[in-house]
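This is the structure I have questions about; it appears just below.
A single protein chain has been removed from this complex, and every other one stays in its place.
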Amino acid sequence: MVGRDPERTDRAARRLGWQESTTDWRRTVERDDIDVIDICTPGDTHAEIALAALAAGKHVLCEKPLADTLDEAERMASAARAASDRGIRSMTGFTYRRVPALKLARMLIADGRIGQVRHVRAQYLQDWLADPAVPMSWRLERERAGSGALGDIGSHIVDLAQYLTGERLTGVSALLDTFVTERPLPGGMGTGTVTVDDAAVFTSRLEGGALTVFEATRCATGRKNALRIEINGDRGSVAFDFEDMNVLHVLDGAVSSATAGFRRVLATEPEHPYVAAWWPPGHGLGYEHGFTHQVVDLVDAIARNTDPEPSFTDALQVQRVLHAVEHSAAHDARWVLVTAPTR
Amino acid sequence: MVGRDPERTDRAARRLGWQESTTDWRRTVERDDIDVIDICTPGDTHAEIALAALAAGKHVLCEKPLADTLDEAERMASAARAASDRGIRSMTGFTYRRVPALKLARMLIADGRIGQVRHVRAQYLQDWLADPAVPMSWRLERERAGSGALGDIGSHIVDLAQYLTGERLTGVSALLDTFVTERPLPGGMGTGTVTVDDAAVFTSRLEGGALTVFEATRCATGRKNALRIEINGDRGSVAFDFEDMNVLHVLDGAVSSATAGFRRVLATEPEHPYVAAWWPPGHGLGYEHGFTHQVVDLVDAIARNTDPEPSFTDALQVQRVLHAVEHSAAHDARWVLVTAPTR
Amino acid sequence: MVGRDPERTDRAARRLGWQESTTDWRRTVERDDIDVIDICTPGDTHAEIALAALAAGKHVLCEKPLADTLDEAERMASAARAASDRGIRSMTGFTYRRVPALKLARMLIADGRIGQVRHVRAQYLQDWLADPAVPMSWRLERERAGSGALGDIGSHIVDLAQYLTGERLTGVSALLDTFVTERPLPGGMGTGTVTVDDAAVFTSRLEGGALTVFEATRCATGRKNALRIEINGDRGSVAFDFEDMNVLHVLDGAVSSATAGFRRVLATEPEHPYVAAWWPPGHGLGYEHGFTHQVVDLVDAIARNTDPEPSFTDALQVQRVLHAVEHSAAHDARWVLVTAPTR
Partner (left out) sequence: MVGRDPERTDRAARRLGWQESTTDWRRTVERDDIDVIDICTPGDTHAEIALAALAAGKHVLCEKPLADTLDEAERMASAARAASDRGIRSMTGFTYRRVPALKLARMLIADGRIGQVRHVRAQYLQDWLADPAVPMSWRLERERAGSGALGDIGSHIVDLAQYLTGERLTGVSALLDTFVTERPLPGGMGTGTVTVDDAAVFTSRLEGGALTVFEATRCATGRKNALRIEINGDRGSVAFDFEDMNVLHVLDGAVSSATAGFRRVLATEPEHPYVAAWWPPGHGLGYEHGFTHQVVDLVDAIARNTDPEPSFTDALQVQRVLHAVEHSAAHDARWVLVTAPTR
């Protein structure tokens, strides 16, 4: 385990059962007895570590958002594609893809169950910054975090919108805002300036023409981790809310109308993605299971010599959307095209 | 009762208990024995009838949206203000303001219960146009209806956002779309061209700086009349969905945190607006009660010589937002200011 | 309109648009210009009025529960059957049968959609007596009301269980309780003794063998009018809660399992019972519509010379269950058979 503070890293390593700890990530990524590097650092260090790890022939799992700048993300995606040709795998930590209810949604949409997608409405609502007394942290500094709600949680709903529909976003019109611009410093003396967004709202379009609406905020009082996404097609719909994470609401257009309605599918059956490995029907999973599924899929992909999803290129596409959002917000919400990645 | 087709009007009048029916609205608005004119015609005739009725000294209740064009709406609002000075009352039919749960929301927000508003997310989702086999009607013709989902249902959520927060929207960035552009003619022969929007999505800002997101669509498969609005302030939140219309969800920031959460307030108590005149607690109201409350409030206002709400000027402000939305959508989602009405 | 207090009756009559009012129900039921008698008095007068009205050849709509004693109910049912042979119709006011979502449930079950019924769990939860400061009223006196929560609201869920399944309850084991035995008198001086139950809980069986559980209470703090019923068959289920009265949850066993789940059916479509006469989809109905449907069905039945439902005999069967419940509760919850009505 690698960290910045030797003492805290050592303590964490012992608590979590690691054999060793260090502050030297460069040496670590070059060790012969290490195969996979899991990057969970603030965004400003993702690129450097990932590029070094891939160069050293390590498989890489990198937290989202992929990088703080588009340029870094481009380089990471490019390196990952080159590494793939050498059998080196990389993956981005958009863990919500691996919540069973959401993977079920992906399967239904891919099977054509909701038809042509016309609407995506996605929200990621938290409230931990609603109170102005909450102190500064690295997540509120542009230099460290890259952006605020947009990158931290907006990236998840952008990724999900594209993943679930199998379509890319083509352009955006966006507003960003920081409601509380000065916050107390953690120590208690003085205040620091918040340099990232508290909230981002944007409209967009998918390649197939669907109208989409996104909202990511840390100031939605009372909403704790409400990642919500509803997708309407011309023959059905799916709806999800992470605050009730084991449930997918499914509307199937083919059912006769006197008993038509959204079905509350408890995604805890053996037929549902990932669930056969867990508990009996109705015995729900929690937040961390997405991470467990992620690791299983990564290890499986390495074993089967295939590239796991989401790739760095998928994450780069998210990054391009986030970049377009910031550009639009900086230019009076004007429409900004999302340039598709080259591959 | 006045209608366009003499036979159908007559039939309707008899069925509904009117003493007379006619096709001549001009003579009707001038009759001495009529005090109030209720305009429920397609939007392209609102202005002419309302102006004539006000000129004839009749109180006017006009359906929303107020008019098909901004110019008509301006003239109507101006005439209504002049008429008010002569004791003539006018009112616009934004009936959702009079759903008890929504009026309760207004009261809570006006009392400062949720603090400074930071977010409004409003959706009006229907699905009756999801199926391309649904035939043409006047609501799908720009010349008659003015606009599509935007004016018909988007106007309601724009009005509610402004009414509930007590703030005006200052600018918009919008996308409109028509997913099904040709539809069968009602008779069965040939098709007609849909000249209005199926769906509208837009971001906006309130005067106080809140970020707002709107979505109005007739293609949200499975959603029948899902008028949803959630408002987050820095000290609380309210959330509403018309598909469960007797309930307001209320988050009160002041409650201690171990038992904090949205309260499901069943707005059926005598303390709640309008409810004392109806049933015991828990015995809910339906869609038409908003119209009943509207008429009661109009008649009360006439009796008390006060102007009822929403005024034509309130409706004009909605109209200005809709106009800005159309302008923005026609210009690549660019930010368009909503010009405040002069009075 | 007939009432006991001449002044209050007169005031009510004028407010509601009746041409006349009186305190003499005996003369009223004999008037030639009156065809239908609607009995909404306390239970101790139902039998006398109904018998007189039927004898006078009037159609009768009687509030539930049918009577305060089983003997009265037997005589009323018998008189109603005899009157039916003379073309005189009678009906009991179990209005919840005519909530569209519940009538839809009946239709689905009658069509075999949920298969053989195995479970009914029914609750009618109110809380207006939770507070000991609530004063005495006729509903709390055994001589006037017959019983408490059991007859007032328990009768509804007993009727619904039998109506929805099409089966009779065969026996019961019951507990009754009065949590607050002394309450202030309305005037403010002294207290009165509550002589009816605050709550009733009982288990039962349907003819087909299903296990059923009933609970009626006026002390379920926070529940206002939560009439809830869920029925599980061997091939599906339905579930309803009056606090969300336009919705029926339907589980259809035939659907494949990866997307199986309760469907939230918004019973506001033209295909749904009674709805075609009302509003567009998603524009819900309220409490009073059940009464409107009841009157429509009664008048229709009179016009078509058929007996409307629920008959006095249906209501007698409910009465027999209530009687058995009281008997069981008085004898230490022992199993008491419900004797089926003779016809």
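Just so it is clear, A, B and C label the chains in written order, and each chain counts residues from 1 on its own.
The rule is simple: a residue touches a chain if its C-beta (ideal position, glycine included) is under 8 Å from a C-beta of that chain, and two chains touch if they have at least 3 such contacts.
Fair warning: this is a prediction, and the values are worked out from it, not measured in the lab.
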| note | Across C:25, C:94, C:240 or C:262, the one contacting the chain not displayed is C:262
| message | Going by the contact rule already stated, which one of C:251, C:267 or C:302 would touch the omitted chain in the full complex? | response | C:251
| task | Please pick, from A:28, A:126 or A:170, the residue that touches the omitted chain in the full complex. | result | A:126
| request: Write the list of subunit B residues that the hidden chain touches. | output: 104, 108, 249-250, 252, 255, 257-266, 269, 271-272
| request: List the residues of subunit A that touch the chain left out of this view. | output: 126, 128, 223-226, 242-246, 266, 268-269, 279-289
| field | Absent-chain interface as seen on subunit C, which is shown | value | 114, 118-119, 121, 123, 127, 130-132, 173-175, 177, 179, 199, 201-203, 205, 209, 211-213, 215, 217, 219-223, 230, 232-237, 251, 253, 260-262, 332-335
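Methods note: only the chains that are shown with their structure count from here on.
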| note | Chain with Cα centroid nearest the overall Cα mean is chain B
| remark: Most remote chain w.r.t. Subunit C, using mean C-alpha positions, is A
| said: Using mean CA coordinates as chain centres, what's the gap between subunit A and subunit B in Å? | reply: 38
| Residues of subunit A whose C-beta touches two or more other chains | 260-262
